[in-house]
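With one protein chain withheld, the remaining protein chains of the complex are depicted in position.
Entry: chain A
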Amino acid sequence: MSIENIDFRRVKPYGDTLNDGMVQLSFTLPVPYGEEGKEAARRLAHSMGLDEPNVVYSKDMGGGFSYYIMYGKCQHTVDYSSIEVVKMEVDTLSMEEVEEFIGKNFTRDIVVIGACTGTDAHTVGIDAIMNMKGFDGHYGLERYKGIEAYNLGSQVPNEELVAKAIELKADAILISQVVTQKDVHIPNLTQLVELLEAEGIRDKIVLACGGPRLSHELAKELGYDAGFGSGSYAEDVASFVVNEMVKRNLK
């Protein structure tokens, strides 16, 4: 197989042969375990657009529920060549490069505050970005020369966060949202933007959010400057913040 044979206007999943369309999936149905259940799973997969749906394993989950592991061949294709994704346009610098960048472009320290807001009590994300130690060998913002980092912790009400931002003259605000069940994070994130606008400081602040279920695109939609998903480290956030400040002339 050579790469030239791939038609990027009509791409299908790849199992072991180009365009075989192989997809694996698993789900639970609220029906009793048995042949009828398996047939139901096959029909459902077929309606999802899978040819030759095949139940390779099924299991009685008790209480009238049953579990299915399936393979099927995807009928659909996707036009890869026409895709455009909203992406962060910033190259990530290392901690030392960020420090150097700050030294060159600013005559003062940059103030960054971070928090888990609303009812969210899971600080693992904001701690990974903010705390001295960082995460997985990537130091947090507290260690950066030229950055004054304040980690406000968990369950910070938006009102309190805005008050703190004004008090500390924050240049950037980082919001972590880990609990995203039933979209509880959306109104909470939106309310912060509204509060910042009401205080007239939205345009003076670089506003970013992060969490395992957050994308840059969603963040932009909600009125944030950036969104950081899982796998982001302090230097990704720092690089964005310092570049954005220079771009918007927030010195």
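Throughout what follows, a contact is a pair of C-beta atoms (placed from the backbone, for glycine too) under 8 Å apart; a residue touches a chain by one contact, two chains touch by 3 or more; residues count from 1.
Definition applied: contacts and distances are computed from a predicted model.
For the omitted chain of this complex, the UniProt record lists the protein as "D-lysine 5,6-aminomutase subunit alpha", which is one of "Molybdopterin oxidoreductase", "NAD-dependent epimerase/dehydratase", "D-lysine 5,6-aminomutase subunit alpha" or "sn-glycerol-3-phosphate transport system permease protein UgpE". For the chain missing from the display, the contacting residue among A:74, A:179, A:193 or A:246 is A:179, taking the whole complex into account. Of A:121, A:163 or A:198, it is A:121 that touches the chain left out of the display. When the full complex is taken into account, the listed residue touching the unshown chain is A:155, out of A:155, A:190 or A:215. Seen from chain A, the chain kept out of the figure touches residues 26-28, 59, 61-63, 65, 67, 119-124, 127, 131-133, 136, 153-155, 179, 181-182, 184, 212, 230-231.
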